[in-house]
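For this view, one protein chain was removed and the others were kept in their places.
Showing subunit A:
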Amino acid sequence: MTKLSRRGLLKASAATVTFAATGSFASMVAAQEIDELIVAYNVNLPSWDPTVGASAVNPTIQGLYQSVFDQYILQKPDLKPAPGLLTDWGWNEDYSQVWMDVREGVTWHDGSPFTAEDVAWSLARVADPATGSPIQFVWGTLENHRVEGNRVIADVKQFDPTIFKWMYFLTGYVLPKAYYEKVGPDGFEAAPIGTGPYMVEKYERNAYVRLKANENYWGGAPEFKTVTIKFVTDAAARVAEVESGNSHVTLEIPYEEFDRLKAGKLNGVTAPISDIGMIFFNDIDVMTDPNVRKAAVMAVDKQAIVDRLLSGYGVPIDTLETPEYDAYDPTIKTPYDPEGAKALLAKSGYSTDNPVKFTIQTTRGFKPKDYEMVQAIVGLWRRVGIEATIEVYEIAKHYELRAADQLAPAAFYNWGNSVGDPTTSTGFAMYGPSPHSVWDGQDLIDMINPLWGEKDEAKRIDGWKKVDRYIAENALVLPLLQYEQPIVFASGVKVTPHASGALLPALMTRG
């Protein structure tokens, strides 16, 4: 038998390391000249169909979908709608029909022409309960979809003032009728095509997707011809990815790391996105006492939380509407007033010596500093006479408890609303019968009820502002802050953030 000497072992080890190093360095991305843009993305992409299943309602995944598929209506980075595959849209005079004009000259990734038939079929498909779209309750308000020339018309079964907003929100994607019918759901999953700025070249589940620029894109070919999106779910690994040069762009990293990387060789941008942090109040136990609720709101110094916990990256909010939302009213204020909070609690017989007690639930690590924020809030509450016990749970448990109206008196959550309509923020979060609301007050339900079907848009938005004011005055919820999304990128690439939180390679340019 041949003896393995110490020197031989060392030689073999060195050779192995050198071999690996050579292979690795060769494939490392060059920061200066970017041929293939590599993005370290924070979530996996479980499924390619953007209209059905759990992925379809996951806001974080939408950026991936929007790279390949187009929505009916384009949404600009400031959340405002713009002509997309639909160039114009609206209701008829008596709101019994909707009409949509379809863009001409667009092709699918396989080269076949995009037509109005694709739009009509896509809408009818998700309106059919058998398809399994989680947003069927919206799409099902339209029926009898038909094509007249370049226009799609559908009858309104039940008026929904937000129907066109859903056309640039969750599941609002146009799929290829002929191709889908030819290959079926499994074939589409294996080789998805859309009309979007990028085409899927290669996809490895739980690993990466490699995209190739759609040179025929109706909005202009994207600047980076090849984009690889790696699914790197661990924040520390994403930091290492960009720091080492393995990836050019990443997002959703701790703010401290963002500041550190930005101070070095990398560039960074943060922008307020449509996600907010909030605390649900469930109208049970002590939360039925308005003095307790109002004191709980007044005792929280939101700016201090943003400054100290989020390194200043956040915008304190007083309602569930952010400044980009349609029903944002800057005159509604819920100022920080600890003395006022003490006085209110005293009226109900509570003090720092005899605090009011309840439980607050929160996730830990689901959103940046979620648990730490709740810890800080509990600390602030303690100073005025509120003793809250923190209960940590998983986000899945939160959803289940919320749907069953079994949340604790207070529960931290983050709400996303990338269309900025008040129905999908205040509406669904605070409307008693909604499975997402735990506030069941009839007065609020009565205020909201007429707004669901209000056809006068100005009157509708004004109505929601009144609802927001009522909620703020009665402290029915504790809005905390609007999140800012940190994006880090290498020199040689310029990133335009999108207020929806979607990181879109099509918005990345050389620079």
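Here, contacts are C-beta pairs under 8 Å (C-beta built on N, C-alpha and C of every residue); 3 or more make two chains touch, one makes a residue touch a chain; residues count from 1.
The criterion applied here is as follows: contacts and distances are computed from a predicted model.
Hidden chain, UniProt protein name from the list "MoaD/ThiS family protein", "Glycosyltransferase family 2 protein", "ABC transporter permease" or "Acylphosphatase": "ABC transporter permease". Only one residue from A:83, A:132, A:187 or A:453 touches the chain missing from this view: A:132.
Residue-wise, the contact with the chain that is not shown comes from A:189, picked out of A:189, A:456 or A:473.
Only one of A:148, A:400, A:446 or A:473 touches the absent chain when the whole complex is considered: A:400. Only one of A:241, A:275, A:301 or A:370 touches the absent chain when the whole complex is considered: A:241. Mapped onto subunit A, the interface with the missing chain covers residues 17, 19-25, 27-28, 36, 40, 44, 46-47, 49, 52-57, 129, 132, 134-138, 170, 185, 189, 202, 204-208, 210, 228, 230-234, 236-237, 240-241, 243-246, 393-397, 399-403, 423-424, 427-429, 433-436.
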